[in-house]
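Of the protein chains in this complex, one is absent; all others appear in place.
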Amino acid sequence: MYVPIILGTARIGRQSEKAAKYMLAQTKKYGFETELIDVRNFRIQATDNSKQSAEAKILNEIVKKSDGFIIVTPEYNHGYPGELKMMLDLLYEEYTGRVVGLCAVSIGPFGGTRVVEQLKPVMTELHMHPIRESIYFSKISDTFDENNNPFDKTLDDRVKKFLDELSIYAKALKETRKN
Amino acid sequence: MYVPIILGTARIGRQSEKAAKYMLAQTKKYGFETELIDVRNFRIQATDNSKQSAEAKILNEIVKKSDGFIIVTPEYNHGYPGELKMMLDLLYEEYTGRVVGLCAVSIGPFGGTRVVEQLKPVMTELHMHPIRESIYFSKISDTFDENNNPFDKTLDDRVKKFLDELSIYAKALKETRKN
Amino acid sequence: MYVPIILGTARIGRQSEKAAKYMLAQTKKYGFETELIDVRNFRIQATDNSKQSAEAKILNEIVKKSDGFIIVTPEYNHGYPGELKMMLDLLYEEYTGRVVGLCAVSIGPFGGTRVVEQLKPVMTELHMHPIRESIYFSKISDTFDENNNPFDKTLDDRVKKFLDELSIYAKALKETRKN
Partner (left out) sequence: MYVPIILGTARIGRQSEKAAKYMLAQTKKYGFETELIDVRNFRIQATDNSKQSAEAKILNEIVKKSDGFIIVTPEYNHGYPGELKMMLDLLYEEYTGRVVGLCAVSIGPFGGTRVVEQLKPVMTELHMHPIRESIYFSKISDTFDENNNPFDKTLDDRVKKFLDELSIYAKALKETRKN
């Protein structure tokens, strides 16, 4: 299974990078093939759904090989970062039949629950399939030690459960992409 | 495949019944086993997630046999009917791995797009899997003739496409329920 | 200012009642005229927007006198309780120009953030005006002592800020209802 991690913010000083790197490590350990897809490498200045840009072509190559995605994104004003949306909007039916797991990051106590809710219908419109489990990184500043290990030892278990669900649906959806 | 149609309003004078009956006929014709699940038969006066009520037990029997659901619901003030939500909230992980197709009904021109968006994250939390295609019954009063056939002959084709997608994912998800 | 508190669940064993009673006490203390509007007293079995029922007439009398509302509701499966929606759907333009503050209750750590987000567009469609501040009662079982006082002493201050905002907009909107 090839399930890349999308880091959904390009903001200077972004704390979500820590969460994304942690998810990357856990996903590798779980046995998925993965890599970090950084929206910083998909910086465009306007929505472009022509699919002709270099960014669209690179993303398309990644999507083609993929069985699903994990998105790690902060919540900005109860919604998603603009740069994440522009990147996702580069493609459309190319995403068909990919499972997607949504992880969110917040400075405060609510873990980015709202950006997860706003992304779900967008994912469905992009022909992707959100799973039920999400990982919510609340109070991100206090989540990881200097080696990027979580202080809360139950987090690994929750991620395991998240990856289990992702794995089940990634397998199930593989069949649908043959048609 | 057993894919019942849930009619999501119990309101007197409900026009969604026409849409639900049309979807029932089309779904049968398509070859699915189906039946109409009328929220009128699940009238409760308060949310009850004890799973002990007669209504919960009846719904559970239906869910157990099901491969997925089609929900046909009006949009009330940009949200879902209360009676539909109370019925859905009767159960929880019992829904795991069922595909769901969302159809919406409106008096006006926008076909209930907003209730579909509000239901998607609820479906995901209920462990169900919404498909991308939806059927939007705009201007419901002008949609069907006296034999409940649509005036717009392209509707049948759109429903066919909707059922095709439902069928693909119902099959794919069947595997996941074995675990 | 008359700002009633709507308790949005009729579920047996509801914990939101504690949060609603706390909000009632705080709102009185703040100097608003208020009372508890319990959805249990508006039990209907189906959406009814005829405005002819006894329930609709009682609600209408309350709305007429009101300057705004505080809604205290649990989050059920990432959405609102069906009984709350049915009650709200009893009326429509009668709500025009009322401010509304949304408070949510959860068993888990996220305070019902998702039901607040789902209610906002419903409020707007009902001609009401949600304020930015919300009170999120996370881990409701651990929030109040046996006298219904919060263990976390900062809660009173957050409620004060919430009521300040409510007050500002209740005053501002009063003018609009004269037209």
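By written order: A, B and C. Residues from 1 in each chain.
We take it that a contact is a pair of C-beta atoms (placed from the backbone, for glycine too) under 8 Å apart; a residue touches a chain by one contact, two chains touch by 3 or more.
None of these values were measured; they are calculated from a predicted model.
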Residue of B:Glu17, B:Glu83, B:Glu117 or B:Glu165 in touch with the missing chain, whole complex considered: B:Glu117
Residue among A:Lys21, A:His78 or A:Arg158 touching the omitted chain: A:His78
Residue among A:Ala25, A:Val122 or A:Leu155 touching the omitted chain: A:Val122
Of C:Lys21, C:Lys51 or C:Lys120, the one touching the omitted chain in the full complex: C:Lys120
Missing-partner contacts on chain C, residue numbers: 117, 120-121, 124-125, 127, 129-132, 168-169, 171-173, 175-176, 179
Chain A residues that touch the omitted chain in the full complex: 9-12, 39-40, 43-50, 76-89, 92, 114, 118, 121-122, 124-126
On chain B, residues whose C-beta touches the chain left out of the figure: 78, 109-111, 113-114, 117, 136, 138
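Here is the rule we go by: only the chains that are shown with their structure count from here on.
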Most heavily contacting chain pair (counted by C-beta pairs in contact): B-C
Homomeric contact chain A-chain B: same or different residue positions, threshold half: same
Centroid spacing, where centroids are CA-atom means, of chain A and chain B in whole angstrom: 29
Approximate Å spacing (C-alpha centroids) for the pair chain A, chain C: 34
Contacts with two or more other chains, residues of chain A listed in rising order: 117
